[in-house]
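Rather than the whole complex, this shows some of its chains in their spots.
The chains carry the letters A and B, assigned in the order they are written, with residues numbered from 1 in each.
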Amino acid sequence: MAPSTPRLVVPIDLKKKPWEQERPLHNRWHPDIPPVCEVRDGEFFRVEMVDWTGGSIKDDGSAIDVKGIDLSAVHYLSGPIRVVDKDGIAAKPGDLLVVEICNLGPLPGDEWGFTAIFDRENGGGFLTDHFPCASKAIWYFEGIYAYSPHIPGVRFPGLTHPGIIGTAPSMELLNIWNERERDVEENGLKSLKLCEVLHSRPLANLPSPKGCHLGKIQKDTPEWERIAGEAARTIPGRENGGNCDIKNLSRGSKIYLPVFVDGANFSTGDMHFSQGDGEISFCGAIEMSGFLELKCEIIRGGMKEYLTPMGPTPLHVNPIFEIGPVEPRFSEWLVFEGISVDEGGRQHFLDASVAYKRATLNAIDYLSKFGYSKEQMYLLLSCCPCEGRISGIVDSPNAMATIAIPTAIFDQDIRPKTDKVPLGPRVIRTPDVLKCTYDGNLPITKNLATMT
Amino acid sequence: MAPSTPRLVVPIDLKKKPWEQERPLHNRWHPDIPPVCEVRDGEFFRVEMVDWTGGSIKDDGSAIDVKGIDLSAVHYLSGPIRVVDKDGIAAKPGDLLVVEICNLGPLPGDEWGFTAIFDRENGGGFLTDHFPCASKAIWYFEGIYAYSPHIPGVRFPGLTHPGIIGTAPSMELLNIWNERERDVEENGLKSLKLCEVLHSRPLANLPSPKGCHLGKIQKDTPEWERIAGEAARTIPGRENGGNCDIKNLSRGSKIYLPVFVDGANFSTGDMHFSQGDGEISFCGAIEMSGFLELKCEIIRGGMKEYLTPMGPTPLHVNPIFEIGPVEPRFSEWLVFEGISVDEGGRQHFLDASVAYKRATLNAIDYLSKFGYSKEQMYLLLSCCPCEGRISGIVDSPNAMATIAIPTAIFDQDIRPKTDKVPLGPRVIRTPDVLKCTYDGNLPITKNLATMT
């Protein structure tokens, strides 16, 4: 074996459940979840992971599994991984942990993924008021490329990345999280008048023992009960990194993470073969199992040196990262604009979320002219390497957001035709997906559910 | 003269005021502002423009001009330009106007620009609660590059673009604008509780005869009075394009604009030598005078064919564009994350504006460690080619935004040092800017004002 073969520190056996793995997975953030392995500064090692749902979604043409998914149990994370320096001394709170992603990809024999629209009753997504019903597209991989039988005529190289990478929080930080998220959960509806129109989504995801897995900690023990009652959910990204869903955290990236507990105890999961900025359909990346090949370094005292003060606390937080050198290269992009006026014509004040919503709706409307259903394009913009930008955020009252789509991912020319020839009737690309999308008011999945 | 020399349709004489130009400028959107020239489908032509303030800001080291600027008179636009097809028949409502930016740049002899922080009392910017005082940096150009005596150690190639390009609205569209913006102006404060903390900025900029210029229409005539009372301000981008401030509308871009009036009557202005995504300090680009070399095409009936229905109206709106092939190329980026928790620790719900605000504050805090004041870095992030992304917009309750900064614009290595050597005392790069920024509670410009 070559000296540069990575040491496998978290193996995954896809035939086993997440909690049955040799190094059992966890799905919460808490300082007391014990590490499952230890790596040394400079060591080259490999971490495997399940998909974020732990295998709940099937490689088939029905969205019934998406419709009924239990969100209390996501995301299954590999780790925590304890980091020590070359002398064996652990990373300390206040240090900066540098994680370099040397390589990543799908697990051999499991080269497929899924993109889903969540049902409005199950949390929905960014455009849930337009696409209330569950839907799903399956993607197959051919090396660097993905294609889907459910969205024909599209093929693109992956900008593969872990949706989640983060360090264990301290109790101090965890308490801050729980407090502020409880506040929005309890008081949110009163103050968030404007958003009511837009969203009927969960305001926060508070700690809950339901579905909780804590790695090596035995279920239903007192320790488990205590931690499960306090531990933060993995849904949102936070000051420790976490579910940041940054599509550019790919091969060659370096991430600088704050260390809050002895050993840093970082975890990772939620591998995406590809994702568009915003991951708009919620389960919007091409979700898959996979592996990471990593190297870590410890910068002693680096949090104060490099990160930003959190405010009322002495903590310095928020990851920084460098982008790697092998991102897919596209030279031609078609770009759609959105301003912060909602679909009902109501003016919002410099609201980039509303502006981005309009930009994505404009793009979906446009692309559906090329033979696709809008559900297909919602799924596609969630997972293809499109770029979502905050272009203008100061010109009251309109924020301006854009979404840029690389034209090369389509097998047809999707640019407007300046030769003044009307687009005319186009080939319909949708039949293959009828079984997993919705047609009008009748959710297809219900039929499928009945049929199954 | 070569057949491919562009025809100059809007000349600018920098010694004259905007309203004294041969083809007088205008600073409002209204269907009845008459065109100042006509171009033909396929013709190659040149449009010159003043800077957005019409020459109000001086090439000096004092921000007093920024502090006192009269915002009622911006932005000065070149046009309207009427477009006809090869047979001389005008573009019609419902057509799509394709504008290709073949080239652009500063006006010969006027190769400089400015970036400013607006005073809180004069409207402020994205971070006005952190940077309440007026400030200014002057930029000089060396061909494709800009450098500033006020922000030493930085030099970068421009991704030059017009901040504003848009077609004249129809009365129908103008009425929609005025109605919805009046609504936010009048009812905004009640519903926008959360934003109170963040902003004390004007909620909208409603029509006002003060400072109004309408091109060829004689001031104080009844027609002028009528139009000035109805015409939309140019501050926000809207469905006609307008002040979209999209930094990628540069050389080689093609913009597809909706046509609402006979002849399309498009106008352009607010040239930026360079701008960061968001243009965060409001007068945040490197503002300058300049020229555009353009070609137009008319796609008959293209609005319905290619654009998005506006909703309650029969209009299809919102520009689409393609990105050009000569954007500056950077391979290394340092990226900062922000989540939708504000500086006071309050949790917001999937608010990309808050998340982007935190990302920019994190970046400013970090970069100021390299010998700069925070004002300098606020100015820099406003105008350098940084990319602002909506990375995650579905993981309740946190939106995740990122700002990516090309490391090559600095003459020092701004990446975290993994060799564990503390950054130590750094060269202070700030002295040159003291005169135009604020020091603590004492606004320097006051002194400068006194001195002047």
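The rule we apply is simple: contacts are C-beta pairs under 8 Å (C-beta built on N, C-alpha and C of every residue); 3 or more make two chains touch, one makes a residue touch a chain.
What you see is a predicted model; the values in this text were computed from it and never measured.
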{"item": "Full count of same-sequence chains in the assembly - 2 placed in this view", "value": "4"}
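Throughout what follows, only the chains that are shown with their structure count from here on.
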{"item": "Angle (degrees, nearest 5) of the CA superposition of subunit A onto subunit B", "value": "180"}
{"item": "Computed distance of Cα centres, subunit B from subunit A, in Å", "value": "32"}
{"item": "Partner subunit B, residues of subunit A touching it in the complex", "value": "96, 98, 123, 125-126, 176, 180-181, 183-184, 188, 191-195, 199, 201-205, 235-239, 241, 243-248, 256, 277-282, 284, 297-302, 305-312, 318-323, 325, 331-339, 341, 343-353, 356, 358, 361-362, 365-366, 369, 387-402, 404, 415-418, 420, 422-423"}
